[in-house]
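Submitted below is the structure of interest, expressed as structure tokens.
All protein chains but one are shown in place.
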Amino acid sequence: MSDKSMLDRTTALLEKTTDRRHFLRNSALTALVAGVGTACNSAADARPPVVAQAGAATSGAMGAHDAVKAVSAADAMDAMHEKGIKAFPAKTAGKGNQVLAPRIEKGIKIFELTASKIQWETEPGHMVEAWAYNEQVPGPQIRVREGDRVRLVLHNNLPESTAIHCHGLELPNDQDGVPFITQQPVKPGESYTYEFTVPNAGSHMYHSHHNSAKQVGLGLLGALIVEPKVKAAYDRPDVDQVLILNDGAHGYTFNGKSFPATEPIVAKLGQKLRIRFMNEGMMIHPMHLHGMHMTVVTKDGWPVPAPWRCDTLNIAPGERWDVIVNCNNPGTWAFHCHILPHAESEHGMFGMVTALVVQA
Amino acid sequence: MSDKSMLDRTTALLEKTTDRRHFLRNSALTALVAGVGTACNSAADARPPVVAQAGAATSGAMGAHDAVKAVSAADAMDAMHEKGIKAFPAKTAGKGNQVLAPRIEKGIKIFELTASKIQWETEPGHMVEAWAYNEQVPGPQIRVREGDRVRLVLHNNLPESTAIHCHGLELPNDQDGVPFITQQPVKPGESYTYEFTVPNAGSHMYHSHHNSAKQVGLGLLGALIVEPKVKAAYDRPDVDQVLILNDGAHGYTFNGKSFPATEPIVAKLGQKLRIRFMNEGMMIHPMHLHGMHMTVVTKDGWPVPAPWRCDTLNIAPGERWDVIVNCNNPGTWAFHCHILPHAESEHGMFGMVTALVVQA
Partner (left out) sequence: MSDKSMLDRTTALLEKTTDRRHFLRNSALTALVAGVGTACNSAADARPPVVAQAGAATSGAMGAHDAVKAVSAADAMDAMHEKGIKAFPAKTAGKGNQVLAPRIEKGIKIFELTASKIQWETEPGHMVEAWAYNEQVPGPQIRVREGDRVRLVLHNNLPESTAIHCHGLELPNDQDGVPFITQQPVKPGESYTYEFTVPNAGSHMYHSHHNSAKQVGLGLLGALIVEPKVKAAYDRPDVDQVLILNDGAHGYTFNGKSFPATEPIVAKLGQKLRIRFMNEGMMIHPMHLHGMHMTVVTKDGWPVPAPWRCDTLNIAPGERWDVIVNCNNPGTWAFHCHILPHAESEHGMFGMVTALVVQA
């Protein structure tokens, strides 16, 4: 920013903060014009005397010196905010939630999941230890169909035992994945096979159910999407987006990444977008979409009896909510958790922020 | 309270806590009667010997000395509780959420909002720094109608840049108020004009969307109510109340004030009351109304497909919920957040407490 621009804005700020007090500041402004170019970064900067007196006399008004400092500090803060937004979507190593194609044997869809300890980049340059399925956080997206025969093979390369619970599937008890209740834990070095016929449709999750506060917090989780046999209108969206919220050891993340490394959601004007919210964290996250509302169509995979509309949807740990967005408003729209400390700091947006881009 | 009254209650407590133990305490009570008037405030007070032995012999029973102390401590605590409630509604300087009449030019409703740093009194004698629109917390209430042409002029007298996002309005992208995504930040000393045709009805909010965790926390927020073109029955209430919940730098507040400085809601018996809950904080607040239930009619400004009833409504950050209360139960009714540490301490009620007064 040029000194001239800062001067104009400083003068404006000074006028704003004193205009109701009929403050004669002509001489002060002259002093300010002379001093601002070189003085605004100087801590030892002498306060223009006339303005100083006026500032003292009019409680609440901003002195010229303070105005210069405010504009300068604001510029510094804004630069950080701008830098974050300009970096979006930032590149990082690794991408979670990639659809995993099954191997098919005798009509059975087989998914292999290997749990191991990895390094994961949540935002540029920020590496965290993750415990991951197939070296992805979230783990690979598993998509099956109601009635499919599915085999899930878990290989445990972790230093702890583990197990997989299919959260939301109404499986036979011995496939439920809870160590010492429905199975033995899967020890380090061991493999374990789950096999079942998919009983119910919807947006579900798979995750560890052993030492889970730690293991899920570190990344042992993924989306398990079951297409229904009979489709509703909302089962044929133009864009189908899984959005897994997390707030554990990796910070505030969407699909394993923090802003500006979160992935934007992109749709064309007029398209129907389905978002499948899933909360794998420990806190609620009320998700707020700008510019368009969301129509809630399913809860935990079950159709709601009457769809309802909102722009802020509160998602609690373990919940899944599916919404439809009619993308009728072109532009780039902020889309974030409305617990503001999960989304923005003095250094700019971070964590649970992404954008919905509606292309005209 | 008279010494006689304290004596009676001490005796009663003593009887209660020992009655199942068939404790003969006649002589102890005589000693107690003689001593209580002068001894109950003495830390060096000698324990009546007979009672002391009984207390030792009957584990769990309360000795006479303890009974005296309990009654005395209870009275002291109760006095604090009573003082708070008797002070309600307490006077403080400043009132937020006042309806702002627009200036109308060529059919455009113009609202001027000046953001500045002020001192704000949240409860008697408790001053906090606030960043406020038009020196109010919450900022002035803006009421418009679906289809209105509206101009919002923001004057920034703050030491930081800022911007206004109309939370819930489905505006054209360039009016969305998100710095570096839809506009440049409004620097200290600058003004900025938003102008749009109001696209959708309902209970919405306007607030800063720049360094928002801090700026909204400090008070840069207000209600933005859009009357619908076509009114439902609940759009014609007898009393229409906005209730903005906050939990930031100013503590737990309703419309910028903490109990006992919160404002009671007043309705006449038989009237319909509409409450527009808005959460501008960082935490959920399950609002509990005594004496009557609430019927939920809209979520984020959108009519719910089928109204539903409750007495405790959980409101998450960014959410708005409108309810109708059929004021059919006369009296003064507590109305508070049911996270009890947001509403009461050992010193009495505080924070997120108000009352609904139904006048017979």
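First chain written, first letter: the chains are A and B, and each begins at residue 1.
Note that in this section a residue touches a chain if its C-beta (ideal position, glycine included) is under 8 Å from a C-beta of that chain, and two chains touch if they have at least 3 such contacts.
None of the values given here were measured: they were computed from a predicted structure.
A.B. asks: Can you say which of A:143, A:209, A:274 or A:288 touches the chain missing from this structure?
C.D. replies: Only one listed residue reaches the unshown chain, and that is A:209.
A.B. asks: Can you tell me which of A:182, A:326 or A:345 touches the chain that was removed from the display?
C.D. replies: Going through A:182, A:326 or A:345 one by one, A:182 is the residue touching the chain not shown.
A.B. asks: State which residues belonging to chain A touch the missing partner chain.
C.D. replies: Looking at chain A, the ones touching the missing chain are residues 114, 116-118, 155-161, 165, 167-168, 170-174, 176, 178-182, 185, 187-191, 200, 209-214, 216-217, 282-284, 299-302, 304-306, 314, 316-320.
A.B. asks: For the chain that got dropped from the picture, name the residues of chain B it touches.
C.D. replies: Chain B touches the missing chain through residues 9-17, 60, 62, 66-67, 69-71, 73-75, 77-78, 81-82, 85-86, 284, 286, 288, 290-293, 306-312, 314, 329-334, 338-341, 343-346, 355.
We adopt the following convention: only the chains that are shown with their structure count from here on.
A.B. asks: What is the size of the turn, to the nearest 5°, that moves the C-alpha atoms of chain A onto the matching ones in chain B?
C.D. replies: Nearest-5 rotation angle for the superposition: 120 degrees.
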